[in-house]
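Note that one protein chain is taken out, while the other chains of the complex remain in position.
Labels A and B are assigned to the chains in the order they are written; within every chain, residues are numbered from 1.
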Amino acid sequence: MLLPIATMVTEIPISWYLGLGLVMFCLGGVGVVVRRNPVVVFMCIELMLNAVNLTFLTFAAYGIYPGLNKATAYQSAMNGQMMVIFVMAVAAAEVAVGLGIIMAIFRLRNDVDVDDMSSLKN
Amino acid sequence: MNYTIPTVDWSLVLPFALVALTGIVALIIETAHPKRDNGLIIGVSLTGLAATFVLLLTQLVLPPARTFGNMVLRDQFSVLLQLICVAATAVCFMFSDGYLREKKIAFGEFYPLTLWALSGAMVMVSTDNLLMLFVGLEILSIALYCLAGMSRSEARSEESALKYFLLGAFASAFLLYGIAFLFGASGSMSLPDIQKAVTGLTRDTLPMPVFGVMLVLVGLGFKASLVPFHQWTPDVYQGAPTNVTAFMAAVSKVAAFGALARVLVAAAPLHQYWFEALYWIAIATMCIGNLVALVQKDVKRALGYSSIAHAGYLLVALLAYTRDPDKVSLGTTVFYLIGYAAMTVGAFAVVSLAAKGDRDGSRYQDLHGLYRRAPFATVMLVLFLSSLIGIPPTVGFFGKQLIFLDALRTGLVPLAIVLAVNSAVSAYYYLQIMVAAFVSEEGAARPVSRKPGAGMTIGVCVCAAGVIFASLLGGYVQETTRTAALQAKPVPGRVQNQMEVINR
Partner (left out) sequence: MQNEFIPLLLLMLVAAVICTAMVTLSWVLGPKKNTPYKASPYECGVQPAGNANERFPIKFYLVAILFVMFDIEVVFLWSWLTVFNSPLTGLDFKIFSFMEVLVYLSTWIVGYAYVVRVGAIDWDETTSLHPEKLGQTAQEAN
């Protein structure tokens, strides 16, 4: 059932990697909720995305999927690694757009505290 | 092991490739002649959209197919949803020019960005691979973040863009984390494989896919604006330029529900874990959407809450389908999406007439006197709003009736009752909007100045035709999606097997 693909990595139990990923994800999530500067909020979101990447790579390296033969397991590993590349690319695109939006707000009001943004109301 | 060229059926990717290419051509035109008249860009964009529409119509009769290593899927469900998206975008383009001129938004980039967002939405509905779904969702979302902030001199627009961006990125992180766990549980990104894998799980391995499905539903629930994740919707609908709001309301919702349908079908073996949650989410979405809309003073904001309520109705249709795919079909969802796209784009098109100078006039009193200035558009607004309420000859009525019957047929009686009560409640704020358009402009804060142009008239007519005649398509859509649903049908008895596995 266990198909270790990279044996060096797999000496450490999988739960450590997943736990680290979960902790990073939660830290990022808490950061998004409590921080007020949009740039910092966005950094927290990036932290969450990195937690996701770590989780993908962990699953790709450990390959614990039941009922897969060896060839399919390699394909799955590739799937996970491919996803990480896409997540990175998308994160970069989000950075570009996000910084652009923050810049645009700066030009308009010289201040980007998310708590002050409440002009959208009834 | 040797790498071989995969055999690719290009016709499957041609629709969204064509849309993306049209966007690139439009950008090249804009680059060559910035600040010129946008007539050429609009012409090229509409031609591209028309070609895509015809292409999709020819594909409607073809049997379901996959290509690119099963990453792209074409079945009747995906083609129908793509048709809705393309048509809605075309209507948005028709009324955009006059609106953008009035508001002095000097962005020819609106057209290419919208086309790329559309291609993202089309990718999203025509795949059952989570990687593609994610990429499509991000293409759609990132373009929409830019579009929401398109009115650079308006603080409201920028603010809505920032809110949309931060919450959207937050939600996509949840979606991704969910995908990671589904991948961990099955070793695949493909939804049919995931469905197969989660069927044979034991009590020890079950938490992982359940956790994954929950997170994916959070991410998609945000896009579809279901209730605990709906906070962004009214703000963004109000702040974004009205033509962008129309696009967002129609296309983004179609794409989100297309993806949601496929994910829920793949997650059918885990039915018992998510069904109860979505059941209450549907009730909350319908009630909160309509009740909060009652106290709004801004038309776009009220329509934003109305779109939340409609997301609730659509969720009822999906829940009925996943509960018993033999008795009801996905056609109800598709049919309701057709009607919803037509009436909501039409309503926003008419509301965009209230913009004057660099401001969006979207409070109720800004609509005063609309009847004098634009009698035809106002009559059409009445048509769209009565369809949103669900008054009989319109598509809104037939859509709600189908959902209501589906819910009854599958034993979801409480949902059916909540839906009916909510439809009655919603009449109040839709009537308020109607009345505002007919009040005379004397004493109004700011009279409506703009007369509707030809594009606006044509666009509104298209939507009106959709609202009136789409009901004729009801039977056809039900029949067509029945063949498509073969792809998506959860194997009956799966849930029971699952129970046995767990009890063991």
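Simple rule for what comes next: a contact is a pair of C-beta atoms (placed from the backbone, for glycine too) under 8 Å apart; a residue touches a chain by one contact, two chains touch by 3 or more.
Given the structure is predicted, the values throughout are model-derived calculations rather than measurements.
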{"item": "Sole residue of A:V40, A:A73 or A:V95 that reaches the chain not shown, by the stated touch rule", "value": "A:V95"}
{"item": "Selected residue (touches chain absent from view) among B:L57, B:A106 or B:L294", "value": "B:A106"}
{"item": "Those residues of chain A which, in the complete complex, touch the missing chain", "value": "82, 85, 88-89, 92-93, 95-96, 99-100, 103-104, 106-108"}
{"item": "Hidden partner chain, residues of chain B it touches", "value": "1-5, 24, 27-28, 30-31, 34-35, 104, 106-107, 151-153"}
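In this text, only the chains that are shown with their structure count from here on.
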{"item": "Sites on chain B touched by chain A in the complex", "value": "131, 134-135, 138, 142, 145-146, 149, 152-153, 155-156, 158-163, 165-166, 169-170, 172-173, 176-177, 179-181, 183-189, 197, 200-201, 205, 234-235, 238-239, 295-298, 301"}
{"item": "Chain B partner contacts - residues on chain A that touch it in the complex", "value": "25, 28-29, 32, 38, 41-42, 45, 48-49, 51-52, 55-56, 58-59, 63-68, 72-73, 76, 79-80, 82-83, 86-87, 90, 93-94, 97-98, 100-102, 104-105, 107-109, 112, 114, 117, 119-120, 122"}
